[in-house]
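Missing here is one protein chain; the remaining ones are kept as they sit in the complex.
Letters A, B and C mark the chains as written, and numbering starts fresh at 1 in each.
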Amino acid sequence: VPPVFKYKQLLGILERLNAGEIVIGDGGFVFALEKRGYVKAGPWTPEATVTHPEAVRQLHREFLRAGANVMQAFTFYASDDKLENRGQTLKLTGAQINEAACDLAREVANEGDALVAGGVCQTPSYLSCKSEPEVKAIFKKQLDVVLFMCLQYFEHVEEAEWAVQVLKTSGKPVAASLCIGPEGDMHGVSPAECAVRLVKAGAQIVGVNCHFDPMTCVKAVKMMKEGVEKAGLKAQYMVQPLAYHTPDCNCQGFIDLPEFPFALEPRILTRWDMHQYAREAYNAGIRYIGGCCGYEPYHIRAVAEELAKERGFLPAASEKHGLWGSALEMHTKPWVRARARRDYWENIRPASGRPQCPSLSTPEGWGVTKGHSELVQHKEATSAQEMNRVLEMQKKAKSSA
Amino acid sequence: VPPVFKYKQLLGILERLNAGEIVIGDGGFVFALEKRGYVKAGPWTPEATVTHPEAVRQLHREFLRAGANVMQAFTFYASDDKLENRGQTLKLTGAQINEAACDLAREVANEGDALVAGGVCQTPSYLSCKSEPEVKAIFKKQLDVVLFMCLQYFEHVEEAEWAVQVLKTSGKPVAASLCIGPEGDMHGVSPAECAVRLVKAGAQIVGVNCHFDPMTCVKAVKMMKEGVEKAGLKAQYMVQPLAYHTPDCNCQGFIDLPEFPFALEPRILTRWDMHQYAREAYNAGIRYIGGCCGYEPYHIRAVAEELAKERGFLPAASEKHGLWGSALEMHTKPWVRARARRDYWENIRPASGRPQCPSLSTPEGWGVTKGHSELVQHKEATSAQEMNRVLEMQKKAKSSA
Amino acid sequence: VPPVFKYKQLLGILERLNAGEIVIGDGGFVFALEKRGYVKAGPWTPEATVTHPEAVRQLHREFLRAGANVMQAFTFYASDDKLENRGQTLKLTGAQINEAACDLAREVANEGDALVAGGVCQTPSYLSCKSEPEVKAIFKKQLDVVLFMCLQYFEHVEEAEWAVQVLKTSGKPVAASLCIGPEGDMHGVSPAECAVRLVKAGAQIVGVNCHFDPMTCVKAVKMMKEGVEKAGLKAQYMVQPLAYHTPDCNCQGFIDLPEFPFALEPRILTRWDMHQYAREAYNAGIRYIGGCCGYEPYHIRAVAEELAKERGFLPAASEKHGLWGSALEMHTKPWVRARARRDYWENIRPASGRPQCPSLSTPEGWGVTKGHSELVQHKEATSAQEMNRVLEMQKKAKSSA
Partner (left out) sequence: VPPVFKYKQLLGILERLNAGEIVIGDGGFVFALEKRGYVKAGPWTPEATVTHPEAVRQLHREFLRAGANVMQAFTFYASDDKLENRGQTLKLTGAQINEAACDLAREVANEGDALVAGGVCQTPSYLSCKSEPEVKAIFKKQLDVVLFMCLQYFEHVEEAEWAVQVLKTSGKPVAASLCIGPEGDMHGVSPAECAVRLVKAGAQIVGVNCHFDPMTCVKAVKMMKEGVEKAGLKAQYMVQPLAYHTPDCNCQGFIDLPEFPFALEPRILTRWDMHQYAREAYNAGIRYIGGCCGYEPYHIRAVAEELAKERGFLPAASEKHGLWGSALEMHTKPWVRARARRDYWENIRPASGRPQCPSLSTPEGWGVTKGHSELVQHKEATSAQEMNRVLEMQKKAKSSA
């Protein structure tokens, strides 16, 4: 969920945030469009901006309607060589895909009061231990093409600093979001220290996105804020968490959960969970509040409804939603009508309907990070031999756990 | 999810089914569009066909792309007076909404090899004990307007029989689907007897939809099939279940679960659950296999992928899906690549991430049915007084349970 | 938990029951003494009556103190050849063990107002398809030695009938308890038919014990009662269920659950579950109410406390128990004092503290019964070859499930 902004817009966002306005983000496109049939889990590339623009446009519209102030261009998250080896047959370049993405975001943003944003993500090159100049060259290239000003989904604060340094050369404001939780980045750097380093590198907005559930992400951003304030620095804060409950994650986030990415359904947050999240984030002093993987338009609408009083208005999509379930008053059955009240939904503990499944999983215990030979990017799909090696490593990790 | 077909198309569907072809249905529009912001839970009316055709069209396209052979027109499920009192301000008539619905379904169906279907549902009038002629007049009116040939979501077989009798007068084939489980209809009539009565009334396709999870629905249709065969009759069979696990339902289905309709998330089926369902339905001799509330396009794609060998082809959306997760072979992290195998996903027991929630709920114990004074339809929203009465009845029901 | 009674005492029990008195049974000794270190799970033989009489005596005392009216002698549940091959080195005969058992039960019964009971259980010989005369000879032998008058833990009503026929020849009254649930015996004979056959064979008390949780057992006895009454016959009813929640059992009971016998802890009933059970059993017209495997003295006390009003007195052990937790009023911490009320405990939904475990298990799907070659009794411990065959059969059963 890329919070990178074109120049004018980022000014726009800073002005809004500094004026105390709440900015509501959208949700993650990769997961939402995978369910709709337009993104392939595994490579996760966004060529749908060219091949199926109507599907991408429709999702933008739904988030706008749900209350989002930011239309994030569904841009490509990595280097051209990655795109090349991800099995797309149209021979589209990253530039083509990203340009289409920006046009679509712009088109829908113009239908309402929204900012257009793009994104710069972490690179496979960093994990494969390429040098600082090599990695920075990649960021620079992306900057040239789409003029993006923001970064997100960084697991390593060092790489994020590099990216901020590059993006800053444009003279434009920069927002930076890591995919870390309260335990910090993959090298154990605490959220507080990460935030301080990013602000010092030049970021005006810092926060976290992806990898953890809303409450965990808010907790991490709170730690960032405390760190920044303790250091006598100033910043705005953003949070764009998963729409999945992940109390069982280790520091690597939901990717290490055995359910990732095809069996996460029982973890999906309800709209009422979203109310709680929005309130918690607001109370923590975070003013850019959005979502990432797992978010559907109704999740963002719930955020907008919870903060309607503070913002002064309801989102368009609330014409199709009774606040706190109040439209159930018109349901046929009286015992469903009896659910048309805040008290009911605020306290519900929803059952999974899966009595033979556990409540929590055991995440993979790998703990590998930058520099591990298994993480070197390659173009080929996994070989049988490679797979066997991985399964053996897994076994070893489990038996030593 | 209305399986009612225009004349030519229903012939089409019968010819297909009788030739042993598998017909894949689509999913329920009401729930999917509620999440996208275009349908209001409570009244559940489909005026989006007029107000937001792009959203309805896009959902049709996604189901088509996922492998559906049937485009069900998103038609209005009840009488004009219901529409009137459901708070829609545009003063649209049922006829206008339904006509737009048919046009949209036809438009997308023409983009692929799909049949257009509409639907006739149970009427509030029946629950309010209107007479047989009064109820039949409503069915006749719907027949005149949209030429629908099929019925679904009937809790009472008697009312369904009346509808079949009316629809039959058009001389066209009729499909009939009840929203019942293995315990039978709301008066305790068994699935076997229901099916026999519907076939005798003139239905060529019988089955169940909504209210229960896939395995429960397949079980009910199996009982229908056994009943029909025992009676020496002939029919085709259809099933369009929920995409929610509902092992804790009583005979009234998921509406009586405390999570209905706003906290059903933890119950959502994974794509792998759908594979199981598709196989089970096929093995039971059911050839019209689709979905109802809770289905997203990827659920239907999973049905189509499971039955790809029998059908001889994969759906279009499978270009964006590795069978059994195989596209994870291209994931960055080796331990995620290790999940690129059928064995992994077929055996996963996904955690809910909600350790403070139960696995099963206790459904409302009302057991009320046709003729109960609390069920009389009224135009007004629930009054405070009425609500109190309901809460008291609930309390009484619980203490005697 | 053997409800077989010496002559005078069985008369005693019939007189009590026929007078409308509630008779409270004790709990199962095998499981309770296994946890205390005196019975070996697997062979489950009761030689502790000879080797550690103090432990057996103490358990009798605790159940007596908890309110039990019946002291069941901890007698041997099978034939001498079984005892022989169960690895006990003292060369004790069944007769010696059983005599010691009766003496201990008598000794403690004399300390209060309790009846002494013994038991006749199903035989390995029946499962190994020995003939009716062969099986009856075993029952006769047990009759001669300990003069037992009752039978329990029978999975096959046919064998139970044979036992009743033999025991009846003594001219003494007979009680008969099967270890079946609502689905009936291992050949599918319904509880109603089982009960009718047992009463016709001469039993005056019929019921079920072991294998299922309290509510399931009460349901089965209700079906027995309806059957007996429909047939115009008369009987008294008994129930002695497990103290484990077993909603996931198939017809073979808790033995087929993967947790049997060493991981059943999370299923143990609370004392408040026991209150519910006692009330339910009483309301169903059952007057002999006790327990089987898993029961500890405080479970029986809870049964006695629930029925204190009907019986007119509390058990001795209630001097150490505040009704419905009332003694917590004297707890140090005020928030624990706040739990000193019926309403609190009656509605508690206790957490398992095991978020990585499921709520329900899948029982073994064997369905084997009398005559299956794998069930032939043998003296030797399982060989490696035999084990492999079993594991393969298991695999097959699972894959076809």
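Points to keep in mind about this one:
By our rule, a residue touches a chain if its C-beta (ideal position, glycine included) is under 8 Å from a C-beta of that chain, and two chains touch if they have at least 3 such contacts.
It should be emphasised that the depicted structure is a prediction, and the values quoted were computed from it without experimental measurement.
Within the complete assembly, C:K320 is the residue of C:H187, C:K200 or C:K320 that touches the hidden chain. Here one chain is not drawn; of C:Q58, C:S131 or C:T169, the residue touching it is C:Q58.
One of C:V199, C:L269 or C:L307 touches the chain omitted from the figure, and that residue is C:L269. Not every partner is drawn; the one left out touches chain B at residues 248, 355-362. Taking the complete complex into account, residues 349, 351, 355-356, 358-360 of chain A touch the chain not shown. For chain C, the residues touching the chain absent from view are 34-43, 54-55, 58, 61-62, 65-66, 85-87, 124, 127, 213, 244-248, 255-272, 296-298, 301, 316-317, 319-322, 325, 327-340, 345, 348-361, 364, 366, 374-375, 377, 381-382, 386-387, 390-391, 393-394.
Everything that follows uses one rule, which is that only the chains that are shown with their structure count from here on.
When each chain is reduced to the average of its Cα atoms, C sits farthest from chain B. Averaged C-alpha coordinates give centres for chain A and chain B that are 33 Å from one another.
In chain A, the positions touching at least two other chains are 248, 355-361.
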